[in-house]
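One structure is given below, encoded as C-alpha cells.
Missing here: one protein chain of the complex. Every other protein chain is in place.
Now for chain A:
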Amino acid sequence: MIKIENLHVSVAGKTILKGINLEIGEGEVHAIMGPNGSGKSTLSNVIAGRDGYEVTQGSITYKGRDLLAMAPEERAWEGVFLAFQYPVEIPGVNNTYLLKAGVNAARRHRGEQELDAMDFMQLVREKAKLVELDQSFLSRGVNEGFSGGEKKRNEIFQMAVLEPSLALLDETDSGLDIDALRIVAKGVNTLRAANRSIIMITHYQRLLDYIQPDVVHVLADGKILKTGDKNLALELEERGYDWVREEAAA
C-alpha cells in the first residue's frame, strides 16, 4: 500500500525526521508509538500533504505512485485519510456539506456519478451510527463547539464516510474517556478490511487493547528505532522508551 524510504523532513529549518523506512501492506494495521515530540504527527502530516514540511531526502510510494508529487486533495481522492490529532473548527461550514463536497470530488475524480443529497444523507446517517454520533452533529458547523471527544469521534465518522485505503489515526485515543474509547475502537475495528491499511499513532498502549495491531513501531529521535508485534507495545508500557534508544545506539 505505502512504502516510505529514507524519509528526511525538516520543519522551519529544523530536521525532524531523519531517515524513516516503513512499509505497510494491504489490510495491515500498524501502530506507531513514541515519546512526545518525536515526529509522529510530522510523519502523518507529510503523508497527508500538509504545506510547510520540507522533504529533504527520501521518497514515499503509495499504490505504486509518487505520493509526494500529489496535492493533498488528490491524495484524499486516492484514498489517503488523516484523522487529525487536533481537528480544527470551521465555523458556519456544515459538517455534512463538507463531507459531501469531499465524497463527490473523489467520485468525480474516479469518473463516478456524484451522490445526490438524498443518497448522501442516507449514507451519512448509517455511518454516524457506527461511532454513535448523534444526528444533531451532522448539521452543525465542522467541529464547531464539539468537545475533545466529540471531535475525535467525528474524525472516525468522516473516515467511515470517505472509506479510505490508507487511514492515519493521529492520537485518536487521546482525550477520550474509556466509554468513548470503546466506541471509537469499535468503529475502527468495523472499518478494518482486507483492502484498507491503517496507521495508528498513539503513545498509550491502552488503545491497542481494543484495536489489535499487526505490527508495532517505535518512533523516536526522528527514526524508527524498533519494530515488533503487539507485545512490543506492552513492553514499552512497562519500560518506557529509553531502553529502545539505548539498544538502538548500541
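The criterion applied here is as follows: a contact is a pair of C-beta atoms (placed from the backbone, for glycine too) under 8 Å apart; a residue touches a chain by one contact, two chains touch by 3 or more; residues count from 1.
The rule is short, and it goes like this: contacts and distances are computed from a predicted model.
Of the names listed as "Protein MeaA", "Peptide/nickel transport system permease protein", "FeS assembly protein SufB" or "Phosphate ABC transporter ATP-binding protein", the one that matches the UniProt record for the absent chain is "FeS assembly protein SufB". Of the candidate positions A:G27, A:P72, A:G148 or A:G228, contact with the unshown chain belongs to A:P72.
For chain A, the residues touching the chain absent from view are 48-59, 66, 68-73, 75-77, 80-82, 84, 87-88, 90-94, 97-99, 101-103, 105-106, 109, 141-142, 158, 162.
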